[in-house]
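Pasting a structure here, questions to come.
All protein chains but one are shown at their positions in the complex.
Moving on to chain A:
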Amino acid sequence: MTTGVTTSAKPKVVVTGIGAAAPNGVGTHDYWSATRVGRNAIGRVTRFDPTPYPARLAGEITGFTAADHLPSRLLPQTDRMTRIALAAADWALTDAKADPASFDAYEMGVITASSSGGFEFGQNELRKLWSMGSQHVSAYQSFAWFYAVNSGQISIRNGMKGPSGVVVSDQAGGLDALAQARRQIRKGTPLILSGSIDAPICPWGWVAQLAGGRLSTVEDPERAFVPFDPDAAGHVPGEGGAILVMEDAERAVERGARAYGELAGYGATFDPAPGSGREPGLRRAAELAMADAGVAADEVDVVFADAAGVPELDRVEAEVITGLFGPRGVPVTAPKTMIGRLCSGAAPLDVATALLAIEEGLIPPTTNTSPDPGLGLDLVLHQPRPASVRTALVLARGHGGFNSAVVVRGTD
């Protein structure tokens, strides 16, 4: 850990609104009510018949009817991930009591992350192309599949014309997007909607994830995704994520907004080439984030783990955590064990969860896992743990070598 870091006078960036959508709860209230008590939502895939595939479990969002949330003009032109993202953006703005009409259009931006774009929309149109011909392909395919489409549609719906874009770095991207939002706010844009929603549970999305080689083929929903467990054998994919309203802290105070907490630190690294023998980049990402936040190890109250569910990656992450905080030196949790890994939606949801944990003073549990005691982690298991939480470290790794870390801190 670097010591003697001086915190510069960079403007504080706070989260003032949360829109969460997850397999165990749609909407922030329902999500937190389920997560704080460890409600699992992993089950057999229902969105298509998974029988012919080696992996058959997922964390699916149920009870989201797009027509209840969106005008009919948007339905023919949106993938499932975009529909959920538009609703989550609405919830986040409502939660923040931020009316876009009260801002100048150029004072608001949208920066999301995406792992895959609109897989299901793209699959349907490609099927029409090859089975019926090009005349049958929707004109909306031109953008509905695209990585940046969630940012674009949120921007159009809310009249946000400030700095906008998309970050693509798999699961780490969810944190990279929040960091990019913070950068743009510090450059002068008062409000940015950020985070990510991914929803790749369709046959095309499924085979793409299978090709990554990390999906669990275990059939028991309570044993399929068990990070840090000796039986860990990959992960279960899920859908959802979170959209956050991020604002310049001073501007937020001026308009009377309340803040969940501050995005206090960020670090990102890339792993060395495989076989180089050099240390993976996760530890350095965490160190950079803590240095950026100006927090020492003993100030971190909880770590939200990436929790890959792959033995080698779990070992690397456990070594990073015990290396920074000592053996059993900090509470660690992975609520994603309830819902699966949500691609780039996972880390913004973990940030939201960390902020809700700070608010309530309760660390949500890690479910299903019986961790290897040799890893030296103080994993919060089965039951939530009441705790005074002010500072949380959130870790995320993306396939292909991406490592990102964020420190969030409660406002006083």
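Details
Throughout what follows, contacts are C-beta pairs under 8 Å (C-beta built on N, C-alpha and C of every residue); 3 or more make two chains touch, one makes a residue touch a chain; residues count from 1.
Definition applied: contacts and distances are computed from a predicted model.
Within the choices "Manganese transport system membrane protein MntC", "Acyl carrier protein", "Deoxyribose-phosphate aldolase" or "Carbohydrate ABC transporter permease", the name that UniProt assigns to the complex's undisplayed chain is "Acyl carrier protein".
Checked against the full complex, the candidates A:S33, A:T46, A:T62 or A:S142 give a single residue touching the omitted chain, namely A:S142. The residue from A:L74, A:A249 or A:A296 that touches the chain not shown here is A:L74.
In the full complex, chain A touches the omitted chain through residues 71-77, 135-136, 138-140, 142.
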